[in-house]
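For this view, one protein chain was removed and the others were kept in their places.
A, B and C label the chains in the order they appear, each numbered from 1.
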Amino acid sequence: MSGKLRAAIVGSTGYGGVELIRLLLQHPEVDIASVISSSNAGALYAEGYPHLSEIITDRLEAIDVEAMKGKADVVFLATPHGVSTELSPKLVEAGLKVIDVSGDLRLKRGDVYEKWYKHKPADPAYLERAVYGLCEVFGSDVLGADLIANPGCFPTATALGLVPLLAEGWIDAETIVSDAKTGVSGAGRGLGLSYHYSEINENTLAYKVNRHQHTPEIEQTLSRVAGQQVTMTFTTHLLPMTRGILVTSYAKLTQKRTDEEVLDLFRNYYEGRRFVRIRPAGKWPATKEVLGSNYCDIGVSVDERTNRVTVISVIDNLVKGAAGQAVQNLNLMMGWDEGLGLAFTPVYP
Amino acid sequence: MSGKLRAAIVGSTGYGGVELIRLLLQHPEVDIASVISSSNAGALYAEGYPHLSEIITDRLEAIDVEAMKGKADVVFLATPHGVSTELSPKLVEAGLKVIDVSGDLRLKRGDVYEKWYKHKPADPAYLERAVYGLCEVFGSDVLGADLIANPGCFPTATALGLVPLLAEGWIDAETIVSDAKTGVSGAGRGLGLSYHYSEINENTLAYKVNRHQHTPEIEQTLSRVAGQQVTMTFTTHLLPMTRGILVTSYAKLTQKRTDEEVLDLFRNYYEGRRFVRIRPAGKWPATKEVLGSNYCDIGVSVDERTNRVTVISVIDNLVKGAAGQAVQNLNLMMGWDEGLGLAFTPVYP
Amino acid sequence: MSGKLRAAIVGSTGYGGVELIRLLLQHPEVDIASVISSSNAGALYAEGYPHLSEIITDRLEAIDVEAMKGKADVVFLATPHGVSTELSPKLVEAGLKVIDVSGDLRLKRGDVYEKWYKHKPADPAYLERAVYGLCEVFGSDVLGADLIANPGCFPTATALGLVPLLAEGWIDAETIVSDAKTGVSGAGRGLGLSYHYSEINENTLAYKVNRHQHTPEIEQTLSRVAGQQVTMTFTTHLLPMTRGILVTSYAKLTQKRTDEEVLDLFRNYYEGRRFVRIRPAGKWPATKEVLGSNYCDIGVSVDERTNRVTVISVIDNLVKGAAGQAVQNLNLMMGWDEGLGLAFTPVYP
Partner (left out) sequence: MSGKLRAAIVGSTGYGGVELIRLLLQHPEVDIASVISSSNAGALYAEGYPHLSEIITDRLEAIDVEAMKGKADVVFLATPHGVSTELSPKLVEAGLKVIDVSGDLRLKRGDVYEKWYKHKPADPAYLERAVYGLCEVFGSDVLGADLIANPGCFPTATALGLVPLLAEGWIDAETIVSDAKTGVSGAGRGLGLSYHYSEINENTLAYKVNRHQHTPEIEQTLSRVAGQQVTMTFTTHLLPMTRGILVTSYAKLTQKRTDEEVLDLFRNYYEGRRFVRIRPAGKWPATKEVLGSNYCDIGVSVDERTNRVTVISVIDNLVKGAAGQAVQNLNLMMGWDEGLGLAFTPVYP
């Protein structure tokens, strides 16, 4: 209808899916053609999400490649581990463009995927074919691609905070420690004691210490940028808030630098990229300052006493960390302005 | 510039002001011409609100009617009690359209204002001239007006939940009790021990019991609709959340009714008004289901045992309860579609 | 051991159970003899509750009346609907004292229980035998009893706020509306989408409107005190906090009264009852002011305009609303000081 690009969303009942709907509803060049879920087909979408009453009146559809072929041009996969592994090849063969928001196609090496995800990896040909869509770093690969591996939430925030330093060799790759903090929505809508309100309200804890599956994804990006194997320490913490990721990264500088020198490096690296904003010296971003938006805000501090640089990077995990970057990848893929449909001012307070 | 309507925002550094900026940035027919504050003139706006870095690059301006006359067509007042009393007449005389988001012009009777607000009331001529912009009830008054008294947050949620019942005489006006719950942002950005995080987190309390200044505003609306003097009980509670108002209203039905009859009454009354959504029987809305949006969602329940009807109405206090309805009033005033620039899907979760 | 009273806790893995453990650990005359759960027998208790590491080193035991008979003097039941119905008679017959924290034995009429709980009611003889332990109102019934129905959380807070007014006939029993707000822990440790952090954080909603099973329990108490059938409107709301209940009750005064007269009524009624504290005129309690303690704090306001009185009462739902009142009932039952083991100062902030 109307000459717009038609989008289908598989896994539309999860938080990544519902955020895709919020964003695509604002996109001037996209129509939502189908909301799809592996369970619950036939139910009214808005029954599970009353905030979309009178906005989304569609019913959920089952996963059906033929049906998607008939009604969609692009398919977003906001699915649990393992679904995209099976589904993406079929969709691509059916001539559909695919943006995979899950983790299935992000790691180029199947053995690494298997080690960290404890799942069977996807077909190597498709791992190879998938373009890793970290827009501000590898965005030029995305134009014209038909299969995008959309980066994870932690890898987006962490890599954007470290890439300029590694690209220029300003930090010692052996010394990187990234300490990540996330809101609870990152864990999705699936129930669990750790996400039960009475347990995580007024509480914080570390989880999957030294075992988080986003670790190799970050390392893959950093290694590619650094031109050498980067092995790092990465820790995740759950915070009593719904949205937001803040990553504090530490590394030794290879030579003395000032705050301003480091800030200039970041400003130059991200020049012209509207979704990365650099705070001035002595200021650091807060997660709420990007809430609901596609921004990644970054602040830095050099410690003369230890010659370490500290980088703080924040995103909304459901936007820049998932649905927003997926739309940004769609824009790049189609050759549109990368900010199309993403001009959301953060919701503050 | 560009033939758009030029808006100035006085009191732009409060939460009502910054929310107006978020909404007007999305409005296709409005340019933000000036951000104004009684203090801090000359400072960069985004220094106080880093989430608007690189979005709002303006500096704060002092209050200056002549300057506004030169650069703006419409002025929004998001100011503390007493400012609009002085400023609105000057702005109107200068030929500017004024939308007053403060409480100064809402009550038609100056003596009532003085009793509840403990402030000197505005000039009676301007109290008379100000159009009370409760859009779904009195929206037809707004077209072509030059001075709008934008309703308060509690009065909006409370009145929208009671007006259909009173308009049709379905409830006994003597029996109305409204129990309101609000997020903390309603208290603004000014510091206070009650809004200190450690005090109000994991806490709830009633405040201004039987003394809240929004009481006469609600009664004025209900009386006008009912065609008789309505005196009610209204209580406000502070909740540990930032945004959202939920009002639970109780009244005796004048005769037996079913849930469906009451729901039909509401559906008919609000037919064609996109920002009011009625939940089906047995379902009640949650504040998060309207967060960031201009919706007022309503659910009802009739209790056969007591012959009371319970109405639950929710809004985002900063949107439908302040900045959003102000923009809606601007749309109505200009003869535009009332939803222009307000097509925000609620942010969920 | 040590001549202390030996307590067993059935349903010890729920929030009511774990709070009983916290309180009984401080009780000078009680030893925790057994922690019991219908599932998970054999597991170390502290594995599910690491905050009790090195404090509770016991393993969970299965429900076994004979075993309890051998090792306990009193049994606390912190179990889901239906368990006490079956278990209490057996325990009483085995000569054990029973304090039932569940709702099974609170309603004297089995048909009313069945209507609101949708469960089969307990044996009428045991409904009759169970003493309803609202300590500050019916405490004199408790001494020497062997079967206590411990009041529900909402009924405790609501009734304590209304009983003095009804006992003296100061309010019109036909006009009572109680609007209750609760923290999420009242829903227990069982998972549910409504208690999923990302759903209820920064959110509030009404639930079970006109259908909450605590309604007849409150009415039973109020009717008994008033000496006439009381039918009321009672609504519950879920708030984004873990602990705490605040109930705002409204009723028409039968004649003009001042704040001070009403406060004196309350002060006189609760004289000598240390766990009820009355705020002075113009002040109302906050839930955090009783957090972690057995207090019920109360504030009132008379509205001359409507001749309604508003009563605000707050408790910690897990203490005065469950485990704390259960311990208080134990104290009364045994003829001990009612505050034994309950001298917890609220945890603030």
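To be clear about the criterion, a residue touches a chain if its C-beta (ideal position, glycine included) is under 8 Å from a C-beta of that chain, and two chains touch if they have at least 3 such contacts.
Please read all numbers here as calculations on a predicted model, not as lab measurements.
Student: Using the document's definition of touch, tell me which of C:80, C:110, C:139 or C:346 contacts the absent chain.
Tutor: C:346
Student: From the list A:34, A:242, A:294 or A:325, pick the residue that touches the absent chain.
Tutor: Considering the complete complex, A:242 is the one touching the chain left out.
Student: From the list C:103, C:216 or C:292, pick the residue that touches the absent chain.
Tutor: C:292
Student: Sort through C:136, C:179 or C:202 and give me the one touching the missing partner chain.
Tutor: C:202
Student: Among A:45, A:76, A:195 or A:284, choose the residue that contacts the chain missing from this document, as touch is defined above.
Tutor: Of these options, the touching residue for the absent chain is A:284.
Student: Over the whole complex, note the residues of chain B touching the chain we left out.
Tutor: Missing-chain contacts on chain B: residues 15, 183-185, 187, 189, 191-193, 195-202, 240-242.
Student: Touching the absent chain: which residues on chain A qualify?
Tutor: 175, 177, 179, 181, 183, 198-199, 201-207, 209-210, 231-233, 235, 237, 239-244, 246, 248, 250, 284-288, 291, 299, 301-303, 305-306, 308, 310, 312, 349
Student: May I ask you to list the residues on chain C that touch the chain which is not drawn?
Tutor: 15, 18, 21-22, 25-26, 49-55, 185, 189, 201-202, 242-243, 274, 277, 279, 283, 285-286, 288-293, 297, 343, 345-349
Operating definition for what follows: only the chains that are shown with their structure count from here on.
Student: For chain A versus chain C, what separation do you get between their C-alpha means, in angstrom?
Tutor: 46
Student: In whole angstrom, how far does the Cα centroid of chain B sit from the Cα centroid of chain C?
Tutor: Whole-Å distance between the two chain centres: 39.
Student: Can you list the chain A residues in contact with two or more other chains?
Tutor: Within chain A, the residues that touch at least two other chains are 15, 185, 189, 201-202, 242.
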